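What you see is the complex with one protein chain gone and the rest in place.
As written, the chain order gives the labels A and B, with residue 1 at the start of each chain.
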Amino acid sequence: MNAYFIRRLFLMLPTLWGITLVTFFIVQILPGGPVEQALSALRFGGGEMAEGGASASAAKIEEEYVEALKKHYGFDKPLPVRYYNWLKDLLVLDFGESYYYEEPVIDVIVERFPVSIIFGIASLLITYLICVPLGIIKALRHQRFFDYASSLVIFAGYSIPGFALLILLIVLFCGGSYYDIFPMQGLTSENFSELSFFGKIADLFMHMLLPLTAYVIGMFAFTTMLMKNSLIEQITADYVRTAYAKGLSGKIVIVKHALRNALIPIATGFSEFVSFFFAGSILIEKISGLDGFGALGYESLLNRDYPVALGIIVITSVTVMVGNILSDFAYTVIDPRIDFK
Amino acid sequence: MRKHTSSGGDLHKHIISVRGLKKHFPIKGGILNRQIGAIRAVDTVSFDVESNKTLGIVGESGCGKSTLARLINRLIEPTAGEIYLQGDNILAWKGGALRRFYRKIQVVFQDPYASLNPRFSMFDIIEEPLRINNIDTKRLRRKRVRELIEKSGLSWDYRNRYPHEFSGGQRQRIGIARALALHPEILICDEPVSALDVSVQAQILNLLMDLQDEFKLTVLFISHDLSVVNKVSDQVIVLYCGKIVEMASRNRIFKKQLHPYAQALFSAIPKSSPHEQKERTLLNVEPPSPRHFPTGCRFHPRCPHAMDVCKKTEPQLENVSGSEDDFHRVACHLF
Partner (left out) sequence: MAILNPILSKRWENFKKIRRGYYSLIILIVTYLVALGAELWVNNKPLVVYYQGTYYYPVFFFYSGETFGEDYIAEAQYKEIRDRPAFKDNPDNVMLFPFIPYGYNESDDNLNASPPTVPDSRHWLGTDDRGRDLLTRLIYGYRVSLSFALVVLVLSTIVGVAIGAVQGYCAGVLDLICQRVIEVVSALPFLYLLILLASIFDPSITLLVIIFCAFRWIGLSYFMRAEFLRGRKIEYVEAARSIGVSRVGIMARHILPNTITPIITLAPFSVAASIGLLSSLDFLGFGVPAPTASWGEILSQAHANLTSYHLSVFPLICLFITLLLVSFVGEAVREAFDPKAYFRYKG
């Protein structure tokens, strides 16, 4: 079995190579790259110079400038060479330098960790502190009042896109038409550094509550239902009936037998912890003005900041793939019946 | 080549001849997922069948009976060996020739519940072979399907019913009608009655024997049930771990089995009368894992008469009857 997972890890390499190939070429072939962006900025800003009589020399200056720009961004070399250089640097975890921020991509990405980690940890806490107990209660009270009542929330979670909910929450609670309780934008207030420790936590909480609610709502519904269905499946399994039949009380049967197995699908989700550092959502971060991973990816695409965009794509792909392998691995460790072959 | 294949001319005398047929399924493993071994499901099997006769193939489950059937029907490709149909090597056929070949060899499958497409009506199922091979016009096909349905003991009124509306025995009759639609020369019956109630088994066997006479069929009858094989076969092959261990006419083999494995297998047949004393030969050791067959004779760890030579040398199939016409071949060092 270990041979299987080692092989899976090795098979990641060709896949990863395929991803770098596809994304690099898509990103580089598309029009509107950094050279063109810088040029249009120049034309827009330096309009007077171009109009000023000596158009021939202006054209020459522009040409030289284009060459310099190309050299600066490495566009003077042919595409395969650029790909080769980028890949070579990637092997030593050097993602290059951001065009836009003009600092190493790694630094730009690491700066965004605080928001991502808050998103990641919040979703973890919600999953284990709310979804699991709620799913268990729903399963035990299946088709009774509590189940139906809580299903309303679940269905809302399934059916409302998080970003739409966030807009409504902002309209309602951020001084739009009704209440003015929460700050509308950002991670912290301006006077954050002057606040006491608890003041800081309260400030963070006020800023993050609405975006976090919107961020986890879909996952909340999904995980709760997963827990509920998984437990119901276990409760109706033959071995649990046997446990009842041999005279064990309901509580013991559920805790000792059913729950342990029902937690398997949930527990394996934990293995995706690698993605915590890169959690985020383009829409929610954009709406709430948070500088997280999603917003960074979005900006880098719009600014044609290719090193950052490619770095993010590579990192997210790797975390997705490693997460998949780890969760399969966790399955085989927890559940001896499962054998990937 | 084996001793009993005296000459190539033999091939034309028999409707089907199998020579040195092997099927090894690879076992993959290790980090690179390379082949690290093989399951020798069918290993160097050779036999001949005369036209309009029935060859019974018996053995315990996992001995390679069904793999042999699938090889002969070309549902899987053999690792080595040849299969001759009236002297032609059918393994060389591809494309159109292979399609024509399919008309000559048909199968009745083991599980009448799995072998009929649940979304086809009885009529569709029996008509399909004709339609696929562009035989006859639609009207003529309808007539032929009706004949087949009635010959198989089914009612034409039920033609639009779906498989789940039929009993197991009726389903197997549909399977037989489908197999006969193309007027094959050879019918492979892969445990055709083992999934059926005992009360229905006899009806299906009688139907098969009637149709064999009517369609002049050669039948390869695969079963683990010796009493069924006794009823239908002219010749019997005993397979053990992918190899033929004994082979003789039905009369000979049911009178006296020579190979210790065959003796054990045949001693398990229930006797018809409770007063009859039966001597059961019991085998203690479990059958070997198909991944690691024993060296020498594959039966030696379970054999009550095992000698030193059995562990080292694999015995060859040899005729011990003294007559080439009514042969009795056995692969055992005792003989």
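Assume a residue touches a chain if its C-beta (ideal position, glycine included) is under 8 Å from a C-beta of that chain, and two chains touch if they have at least 3 such contacts.
Treat the numbers as computed from the prediction; the structure is a model and nothing was measured.
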Touch with the missing chain holds, among B:46, B:73 or B:170, for B:73
Among B:17, B:46, B:67 or B:115, contact with the omitted chain is made only by B:115
Only one of B:24, B:103 or B:224 touches the unshown chain, namely B:103
Missing-chain contact among A:2, A:143 or A:191 belongs to A:143
It is residues of chain B that touch the chain not shown, namely 70, 73, 75, 99, 102-103, 105-107, 109-111, 114-120, 128-129, 132-133, 162, 164, 175, 178, 181-182
Touch rule applied to chain A and the missing chain gives residues 14-15, 18-19, 22-23, 26-27, 30-32, 139-140, 142-143, 155-156, 158-161, 163-165, 167-168, 170-172, 174-178, 184, 229, 232-233, 235-236, 250, 282-283, 286-287, 297-298, 301-302, 309, 312-313, 316-317, 320-321
